[in-house]
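Every protein chain except one is present and positioned as in the full complex.
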Amino acid sequence: MSDIKWLPDGQKTFDKVMAAVPDEMRDVIKPKLTQMLAGKAAGKPVSGDMVKEWVRDDLPEPQRSALMAALGMEPDGDQEAAAPVGAAAGWQGEAEIMFERMLQEVPDMMREVFRGKLMGIANEKAQGGPILEAHVLAIVKDIVPDPFKTKILKAFATMGGVDLSNLEELIEKTAGGQEVVMSLLHALQEEFGYCPKEAIVMISQRKDVPLATMYRLLTCYSAFRLEKPAKHVITVCTSTGAYVNGGGELLKQIKAKAAETGADVTIETARDIGCANVAPAILVDGAVYSGVQAQAKLEQIFSESN
Amino acid sequence: MSDIKWLPDGQKTFDKVIAAVPEGMREAMKPKLAEMLAAKVGSKKVSKKVVEAWVKEDLPEPQRSVLMAALGLDKPAASTAKVKKAVWKVTGSVKSAADLNTMKAVGQDLLVPKTLRIAVSSASCGLAKGSEQVAAALQAAIKKQKVSAEVVMVGSNGMSWAEPVVSVIKAGKPAVIYGSVTPEGAADIVKAAAAGKVAADALMRQDAVKVDVTGEKITYATGKLPASCSGLKDASKVAFFKQQQKIVSRNAGIIAPDRIEEYIGMGGYKALTKALTGMKPADVIGEVKSSKLRGRGGAGFPAGIKWDACSKAPSDKKYIVCNGSEGDPEIGLHKSFLESDPHMLIEGMILAGYAVGADEGYVYLNDRYVLAVERVQIAIAQAEKVGLLGTDILGSGFSFTLKVKRGGGAYVCGEETALLNALEGSFAEPRPRPPLPVHEGLNGKPTVVNNLETLSNISAIVLKGGKWFAGIGTPSSKGSKIVALSGNVAKPCWVELPMGTVIGDIIDTFGGGTASGKKVKAFQTGGPSGGLLPASKLKLKLDYDALNKAGSLLGSGGLLVMDEDCDVVDVARFLTEFFLEESCGKCTPCREGVKRLNEIVTCIAEGRGTKAQLALVKTMGEAMNTACFCALGKTAAAPILTVMKHFPKDVNAKMLKTIN
Partner (left out) sequence: MLKLKINGKNIKAKAGATVLEAARANGIDIPTLCSNDALKSYGACRMCIVEIEQNKRTTIEASCTFPAADGMSINTKSERVIAGRKLVVELMLSRCPNVKVVQDLAREYGIAESSTEWEQDNEYCILCGLCVRACNEVVGAGAIQFAGRGADKIVDSPFHQSAEDCIACGSCAYVCPTGIIKKNDLEVSAACSPEGAEQEGPKREILNWQVEYELKICTKCGNPFAPVPHLIKLEKELNCLPQFFNLCPSCREYIVVDKDKCLGCGSCMENCPVGALELDDQGGYEKYAKVYEINCMGCHTCERYCPAGALS
């Protein structure tokens, strides 16, 4: 900063500018901005007005508008007042949620200004159509600087069609690293019937476990499903005891019937559902059936699709 | 609506709510609902969750239910009908032998109450046959008939074929045991019980339970035998119970697994008290050593030697790990036992910790053991509440904590190093040995990994001494063993028998022979790794060495029976396929070997076998036994090899018919 000849109000104004820069970026930005300003000042003493001029003339959007607002400068005449601009033709998919998440990173003071600017850019990209997820993603990748960009992209990776708030709570409550991942996976499996990719990404991020390791844990154990199961899950007991009592036949029958009726079922096998005394038994959506009751339940399930 | 800060999904959810309002009312309701919501959230942003919470908490009935349904918030009732379970509250603490006695009295009062106790078996084998519905029916009958009685969910007494089993108990009268109870029969049982009579189809009576190991006696009947019971045999004279050696299963089917008082009433935690107040850790190890207890998981390694090695390993931190992974594809052997009496295991683990100097333990359970996980966790919580787990147990200065970990579903985790990997949150594959877990186990610290049944034997050994234990069984195999009968057997069940019992006798006495009445053709002990043995070997005894010599193994105690109609080659194929599904894939000879083995065995089982294939299977089996990383690969060829050896006729019949 020794290059710049500061006038007191110039220093104050510049400090205001720095105060408006988000905490995480300040240390990085400060020397850069100082350098810029020094270049502009070219040895001349820097007043408050010069700082303001520099903000208006030399800074890129959307920082420009935001800092102008922070300095209490009048927005340009040809800019609309910071009235929230909506998506011209609506949003596709998760795009709106992504957009909101992106804006969350902006300090409160500047958010509405950024919203206006970024919405304008998004509308431009959309070219009259709805704003797509890809558009928002592009804005984050091309315009948003680090460290926000990485943070936002990480957050995007955990967004999907699934509500992960329960998982988030559980992750907070459960202390530990990789050694607690299995219990989180079990909880996921119980809540959703499978382990959604976004959830896996979240666990990977929060527990600092490489994603490749998470994927291996998911696939080397048979307890976890990677895909959403069908409406009904039929688990056929395939213990040896059940097998010698005709369990193999039952499994074949069920598979054939499912193929024939096109029923919305996931057929799985399990070695031990604790019912060898009623072998062969099946679980339908978690409840045990055997013999006549099993046949009746199966008929009910398979007739649903007709 | 401009007051509310909508998040996109919040707006959508609110729109859904409005859409669910009957058309005629919508225009009027919308602003009111919006106002309500605005008042609730203030300036907070409104997401889907917020709207849902508002509907759940703030809206009055009947709108609430309707709107919840519209939002899909009314989750369907759990498909396994559950009797409304009141969580059992434990009061009191056990800080000394005197406290233990006090709680013992409480437990014994619960076990033999002055009012009716109707105990319903509720381990997995019972639940699978509908014991919850029976309990609900009993509950309803009690209410209707205005009888003073309590329905208690107890564990399984091993008579799986007779599930659901109901025991009617009242102080002074013999307990009456009913089998195959249906919800329809509940009312009669209650009526009879209230009148001091016996309903139809009672199986047997029980005058008292003498717990040999702990020295306690639970007396039901006092005085003369009531007339109503005259036709019933006393349980202690029924072969099913008389011929058992109930060491670890001494409480199963009698106590409620979620009442620590009842476990203590049967003499539970006496062993722990004895050890912590009067024995040194080395003494405990000494008893286990002299008991000659061998690991009940399959390898049969002497537990005392393992404990000794661990206790001598220099480290500030040690662990006790219970191997409950039991992936053997038979009758969930230990599942029913653990669900019936979790404290038996817990007490054993605390004793193990005391003996080797470990202050932390883990119970690793199979992924499918959901009920067992629940019950063990409840038992742990109760033990903690009364002070038998935690710091300074019984004032001895010894502290021990216990946690349950649920596996992810991998048979290979029965192998102790793979189990340790899984516990550490890593992948299901074994580690090289050495180092042995007793030197470098969980998190690199000395760890005793013992089977669930092995650990459950410890309290008996401590109470009655290792010498007593060594007096039961055979020279090479001491004590008792839980055996679970399944397959083509008339009465699937689980029993505890002294080592040395003849296998054929087990099938006849307890299993009632084959279900079809036909002769036994083959049987399997020790899970898939044990292969199949022919009927001619039925005179083999329950004995580690004897079964090893016969080319099989004792394993964890499953006894699978196959009758004459069974296609043993197909069973061998089924078991080889099992190995294919469960191979972890780490080492080449297992991963590729089991794959190729499976191809050949399938070919043979489908009737397209050749002599060349048989020869190749033999070579492969031997080489895999040599080269594989762990026991899974080493024994993967056992099913087909044993079938080739013992059932040559069956194998011959599967050979490709040449046109000659």
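Chains here go by letter, A and B, matching the order in which they are written, and residues are numbered from 1 within each.
Operating definition for what follows: a residue touches a chain if its C-beta (ideal position, glycine included) is under 8 Å from a C-beta of that chain, and two chains touch if they have at least 3 such contacts.
For clarity, every value in this text was computed on a predicted model and none was experimentally measured.
Touching the missing chain, out of B:Ala381, B:Ala627 or B:Met655, is residue B:Ala627. Set against the missing chain, the residues A:Ala175, A:Ala212 or A:Val292 yield one that touches it, A:Ala212.
Looking at B:Glu35, B:Asp392, B:Glu564 or B:Glu592, the residue that reaches the missing chain in the full complex is B:Glu592. Between the chain not shown and the residues B:Leu67, B:Cys584 or B:Leu641, the one that touches is B:Cys584. Where chain A meets the chain that is not shown, the touching residues are 197, 210-216, 219-220. Although one chain is not drawn, its touching partners on chain B can still be listed: residues 410, 427-428, 432, 434, 580-589, 591-596, 599-600, 610, 612-613, 616, 619-620, 622-624, 626-629.
What we mean here is this: only the chains that are shown with their structure count from here on.
Centre to centre, using the average C-alpha position, chain A and chain B are separated by 40 Å. Those residues of chain B that touch chain A in the complex are listed here as 7-9, 48-49, 78-81, 123-125, 127-129, 160-161, 163, 326-332, 335-336, 366-368, 371, 405-410, 422-429, 484, 486-488, 492-493, 515, 524, 528, 560, 562, 566, 571, 574-575, 578, 581, 584. Put simply, chain A touches chain B in their complex at residues 91, 96-97, 100, 163, 165, 177-183, 185-186, 216-217, 220-224, 238-241, 243-245, 248, 270-279, 281, 284-288, 290.
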